[in-house]
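Dropping a structure here in structure tokens format, bear with me for questions.
Note that one protein chain of the assembly has been removed; the remaining protein chains are unaltered in position.
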Amino acid sequence: MTRQLILSAAAAALVSGAGAVHADDLTLCWAAWDPANALVELSKDFEAQSGHKMSFEFVPWTSFADRMLNELNSGGQLCDLMIGDSQWIGGAAENGQYKKLNDFFAAEGISMDDFIPATVAGYSEWPKGTPNYWALPAFGDVVGWTYRKDWFARPELQAEFKTKYGHDLAPPKTLDELKQIAEFFQNREIDGKTVYGAAIYTERGSEGITMGVTNILYNYGFEYQNPAKPYDLQGFVNSPDAAKGLQFYKSLYDCCVPPGSSDWYMSEDIDAYKSGQVALQMNFAFIWPGVNADPNVGGDKSGYFPNPAGPKGHFAQLGGQGISVVSNTNSPDAALQYIKWFAQPEVQKKWWEMGGYSALKSVVEDPGFATSQPYAQTFLDSMAIVKDFWAEPAYASLLLAMQQRVHNYVVAGNGTSQEALDGLVADWTEIFEDEGKF
Amino acid sequence: MQRTSIERVAAATPAPVARRLTGLSDRVIAWIFVAPTIFLLLAVNIFPLIWTIRLSFTNMRVNRPNEPVEFVGLRNYQRILTDPDIWQTMQATAHFLFWTLALQIVIGFALAWLINRKFRGNDLWTTIIVLPMMLSPAVVGNFWTFLYQPQIGLFNYAVGFLTGADPSSFSMIADVRLAPWAIIIVDTWMWTPFVMLICLAGLRSIPASIYEAAECDRASKWRQFWTITIPMVLPFLMLAVLFRGIENFKMFDLVVQLTGGGPGNTTELTSINLKREAFEKWRTGYSSAYAIILFVTVFGLASIYVKALNKVKSR
Partner (left out) sequence: MSYSITEPSRAQKWMAGILVVAYAVITLLPLIWIIATGFKSPSDSIAYPPKLFFTPTLEGYVNLFTTRTRQTAEFLAANPPQTWYQEIVAKYGMVIAGPSRFGERFLNSVIIGFGSTFLSVFLGTLAAYAFSRFKVPLKDDLLFFILSTRMMPPIAVAIPIFLMFRQLGLSDTHLGMILLYTAVNLSLAVWLLKGFIDEIPREYEEAALIDGYTRFQAFRKVVLPQAATGIASTAIFCLIFAWNEYAFAVLLTSGNAQTAPPFIPTIIGVGGQDWPAVAAGATLFLLPVMVFTILLRKHLLRGITFGAVRK
């Protein structure tokens, strides 16, 4: 308390010197990861311009949802600004935890048409498909793949691959090709070390395995619900095609992952890739700047490709977040001022340069963008095919059920894929019943 | 044993003398001394407990402040007790409890017995052995995920070095069969020193004269061990089982960091499961009933056990 007083007193002193009227102490909450650190650095401009003091509260991904939803649900006043996960938007909007931003956008001339459509739909809208905005797209993210370009380029491996599979060893276009490559590298001896096929998401505790398996499920024809009848799950979640997709994920887990990768998410996949254990890595796009700069696997040694197509479609799991104003804040004006500052094209451009994935069209559609970084084109291609998990108020329960069912089948090897998805339909039906959706 | 001695002392207190010489009566002082403790325990332990009991009969969800809270009777209890998943977590907890206790008792006692041979430097080594229990269980659990990684961790390489097995040929936390043992190994690594200390205290409480008398009777060392050492240390061992048992029944931090309950549900201990219900699904009423069931279980087991312990002690 005293610390905050001193800080705000100090900030006030600074500002009165600068001639500003009012200085607030804003706390921005987000996950603890590279982009968040970049935002700290980026926000120094805002502090200098506005006189407001920025504080940050970053929570690691695996406990991010728990901690921050706890904060929102308990009406806490820790956060003024929240870069909350895309799936929270329904709950936060319906429970009045975020401020609605439509009027503010209109007053400040911020148009959602200036942002990548998938990010507006994914991060800002609730109900989905309606022009009700609760956040400004802050960080575009999507699951994609990283591969060892240097290994792929070895002539002897290329030759062997070609004789074995009849096509070139190159970034895969389909999930079957992906599996071939993973199989090809699994247990291969490279530079005296045994390496493995692919690092994929298998984490149990938060959202890991769901964020991984959906990439495959979508492309095999899985649907969250009957497109014609909301909350009608039977035959969509657990269609035979979806079951095949889940089976594919298990076969990938069984054949082609490093030993011990039963509880892996972003961080463990990165460790495996950077330590040279795997040829392929599934991960969110946010890691690409870090991979590119890595002393061991960075630069020319790594390449990037979007999630490959499956038999029934071509999608990738959406990640990323929008920035919202928490309803409970004591400084709504300063918080909105921050969003206004953040939405400026120059700031967004700098955001991209520092490793933040801007969702602003003027940044990503700039002719120089696609070649500005080796992963820029892959990011654009991936953002064009995104699909997201439920964003319902009950999303946490829906996610937990999926985590448990899928992990139990894929990692622990219990039952069949059809049984797992049938169980998931039962769980989700119960949740929607509790929610009074039927 | 202690209780009776206190009562003797208390009974023997020359109350009139004391009262004459103090400003406040002993009774007032006693209450002044005890009251803050009782008050704090009532406020932070008993009051929440009563609140939990009340919540357990409702369908409350903390994250839905706008929804009406309804009284649902015993429905939560009925749902929990008939849920096969919860019985599975109970089994996982029982497995964890049994093996951690068994291993820690055997190793802890053996270590204490060895240290009690009074070799040179035994004090120093005792202090060193005790170090793991001073670490934070959450940090330990987190770091052991790293040590258990087949490709980059220490554990598999150490095992590989000793047995000649390929380090990548097995994975402690990924394998459904090995994961329950992975958490047992870490808990044993961390808490065996605690059991060792208790056993050591027990061993040192045995008067040398008893052994001397046994020597005079020409009892063999083996016989001395079983007729003197074990029975004399037994109350201490039982105390260790009580402490570790209560702690491991509540086990949360170490395992949640280490395996998060996986793979599948193999290491989903009751506390982890409860946390999921209470703080991830936010089923407040349901998880309150769950909490009460756990509390009654541990309270019941502990009461029976304390009775047995008192019997052993008074023998």
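Just so it is clear, A and B label the chains in written order, and each chain counts residues from 1 on its own.
FYI, contacts are C-beta pairs under 8 Å (C-beta built on N, C-alpha and C of every residue); 3 or more make two chains touch, one makes a residue touch a chain.
Everything quoted here is computed from the prediction, not taken from an experiment.
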item: Sole residue of B:Leu81, B:Val139 or B:Ile304 that reaches the chain not shown, by the stated touch rule; value: B:Val139
item: Of B:Leu97, B:Leu111, B:Ile184 or B:Val241, the residue in touch with the unshown chain; value: B:Leu111
item: Residues of chain B (touch criterion as defined above) contacting the omitted chain; value: 2-3, 5-6, 9-10, 12-14, 17-18, 21-24, 26-27, 29-34, 36-38, 40-41, 43-49, 51-52, 55, 62, 107, 111, 114-115, 117-123, 125, 127-139, 141-144, 146-147, 151-154, 157-158, 167, 189, 192-194, 197-198, 200-202, 204-205, 208, 211-212, 215, 236, 239, 246, 249-250, 252-253, 257, 270-271, 274-275, 278-279, 284, 287-288, 290-292, 294-295, 298-299, 302
item: Touching residues on chain A - with respect to the absent chain; value: 27, 32-34, 37-38, 40-41, 55, 57, 59-60, 63, 67, 70-71, 74-76, 78, 193, 266-271, 274-277, 286-287, 289-291, 293-296, 350, 353-355
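Just so it is clear, only the chains that are shown with their structure count from here on.
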item: Chain B contact footprint on chain A (complex, rising order); value: 62, 65-66, 69-70, 73-75, 91, 95, 194, 203-205, 258-263, 271-272, 275, 277, 396-397, 400, 404, 407-408, 411-414
item: For the chain B and chain A complex, residues of the former touching the latter; value: 62-66, 145, 148-152, 168-176, 179, 256, 259-266, 276, 279-282
